[in-house]
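Can you keep this structure in mind? I'll have questions shortly.
Take a look at subunit A:
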Amino acid sequence: MISRRTFLQASAAGTVFLAAPYIARAKGGEVLRFIPESDLPVLDPVFSPVGVAQHHGYAVFDTLYGMDENFKIQPQMAQGHEVSADGLTWTIKLREGLLFHDGEPVRGRDVVASINRWSKGDAFGQTLFSIVQELSAPSDDTIVFRLKRPFPMLPNALGKPTPMLPIMPERLALTEPSKQVAEVIGSGPFRFVKNEWVSGSRVVYERFDRYKPRSEAGSFTAGRKEALVDRVEWSIIPDSATAASAIMAGEVDVWHNAQPDFIQALETSGTVRVEVGKISPTTILRFNQLQPPFNDPKIRQAVLPAINQADVMIGMRGADPSRWVTGVGFFHPMSPMANSAGMDPLKGPPDLEKARKLLAASSYDGRPIVILDPVDQAHLHGASLVIGKMLERIGFKVDMQTMDWGTLVQRRTNKGPVQQGGWNIFVTGLNEMMAFDPVANIAIRGNGEKAYVGWPTSQKLEDLRDKWIYAPDDDARKAVAREMQATAFEELPYIPLGSPGGFVAISKKVRGFPSEFPRFYNVSVS
Partner candidate 1 sequence: MHATHEANAQLQPTLSIRDLTISFRRDGIWTPAVQQISFNISPGEIVALVGESGSGKSVTALSIAGLLDAKVSRVEGEIFLGGQSLLTLPERRMCELRGNKIAMIFQEPMTSLNPVLTIGRQISEVLVKHRGVSEKEALREAERLLEQVRIPDARSRLTQYPHNFSGGMRQRVMIAMALACRPKLLIADEPTTALDVTVQAQILDLIKDLQADGDMAVLFITHDMGVVAQIADRTVVMYRGDIVEEGATPEIFRAPARPYTRALLSAVPVLGSMADEANPRRYPIVDPVTGNPQPAPPGALTVDTRSEPLLVVKNLTARFDVRTGLFGRLSGRVHAVEDVSFDIKVGETLSLVGESGCGKSTTGRSIMRLIEPTAGEIRLDGQDIGSISGAQLRDHRRNIQMIFQDPFASLNPSMRIGSAIMEPMIIHGRVSRTQAHDRAVDLLEIVGLKRETFNRFPHEFSGGQRQRICIARALALEPKLIVADESVSALDVSIKAQIINLMLELQEKLGLAYLFISHDMAVVERVSHRVAVMYLGEIVEIGPRRAIFSNPRHPYTRKLLSAVPVPDPSVRLKSSPQGVTEFKSPIRSVGYKPPVREYVQVGDEHYVLS
Partner candidate 2 sequence: MVGANDHLSVLPVTETGGRRARRTFLRHSGAVVGGSILFIFLTISLLAPLLWTSDPLSVEPMDRLQGMSEKHWFGTDMHGRDLYSRVVYGGRVSLLVGFSVAFLASMIGGLIGLFAGFIRPLDGPLMRVMDGFMSIPPIMLAIALVALTRGSIQNVIIAISIAEIPRVSRLVRGVVLTLREQPYIEAAISMGAGPLRVVFRHILPNAIGPIVVQATFICASAMLAEAALSFIGAGTPPITPSWGNILAEGRMLWQIHPAMVFLPAAALSVTVLAVNMLGDGLSDIFDPRGLGKS
């Protein structure tokens, strides 16, 4: 029946539950105990762009370039780079003494293989590689890009935070992107402890002693990245009430993306402080632009004046204004690209009268519009309810279809009409870094059927995106961004609904833990 080998493996695994995964606890030394926002199913940040995979990635993998607090790209594993006069050849030299967790030194061909693997899946990578002539590693510590046309944003592509470009040994980087890498071997400050990993429950990292941090001061994903604690233990606690009790009882040190309603209870407990993340996700209202009525821009325009970002934010996070940010355009307020172009309809109170008039004048024939409402995602469910009520107020007939997130993610890929399971509107969130620039923001694209679900088509937006990429300097890029936002407010690929704050509950014993985009280096536990 069961082959002997697997049987032994199973029984071995069976006995393991008695011993191994939890032995480490006895070893002592500072331990940082962390509750992630969700389970970590995927250990390969290239395979899946989901948030937790990126946070895991930054603990275990190092990157060629990093981004500092002012969103400037700084060299990290790279010593520096020289660009040829015609801007077509980039030579990047690596710092010496970089080692992988398996003790092997980091060589040029590892970096080349890692970049190649990343480029197939990442939007910015694909744009970069459309003009790359050749990428080679002439020696162990240098790699050379030969481009078809100048690409000033090259370091930005290699250094942007999400989805990150993890540098891993060549033997792993050769796995094709649609499969997860078999082993988690990086050159970052922490080492992933595989035999203590219990998927859906525990993830454990240990300090990688032979990691060489940079000398400059640490800033976001740039500069010095030093592991100040011996171990980091993620324990996945699906139930927020239990998570809140755990951190208040001191059984856990950090709770990322804490449930906002607990803030008051957490603060009164005296052992925990709660910080609001400055870089927070952006909630958006996404239209299905292949199906009536929202394939008609006039009807999309009719919705815009009725939007009151404050109402949606209250529906998601409650009335306390410190928990969210409004007046959010197509670029996050913290992003250098943020500007006020086309923002007038979102300023001040909503103009329901104007919206009704615009709708009456439009070709809307009164058919019910289907809103996909994910009930198991409390914050998105709250926003959907507010949007539904608002649309009804201005004259739309609304059919709220409730489902769990798994079903929504599948239903929204249906391009068909509403009768065959199609949809019209759904509310979702662009994660922290996505609304920072036109390349990271997949929702602002206008490339029709190939775009993110909703499939808006707008050649103007596509051209502006290329213009932004190849813009020579920051000022040029800011000008293009202003023009892009103005166009977006006309085309309305989506309507930004505000930016709900991300919260992190941190035990008072912990110092240096970032308030957004969790990173475990430069953090100490007293």
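Selection rule: all candidates are chains of the complex that A comes from, given by their letters.
Throughout what follows, contacts are C-beta pairs under 8 Å (C-beta built on N, C-alpha and C of every residue); 3 or more make two chains touch, one makes a residue touch a chain; residues count from 1.
The shown structure was predicted, so the numbers you read here are calculated from the model rather than taken from an experiment.
Enquirer: With subunit A shown on its own, which candidate in 1 or 2 touches it within the complex?
Expert: Subunit A touches candidate 2; the others do not touch it here.
Enquirer: Which subunit A residues qualify as touching candidate 2 in the complex?
Expert: Result: residues 239-241, 244-245, 259, 261-262, 264-265, 311, 314-315, 318-319, 373, 375-376, 378, 381-382, 385-386, 389, 400, 402-404, 406-407 of subunit A touch candidate 2.
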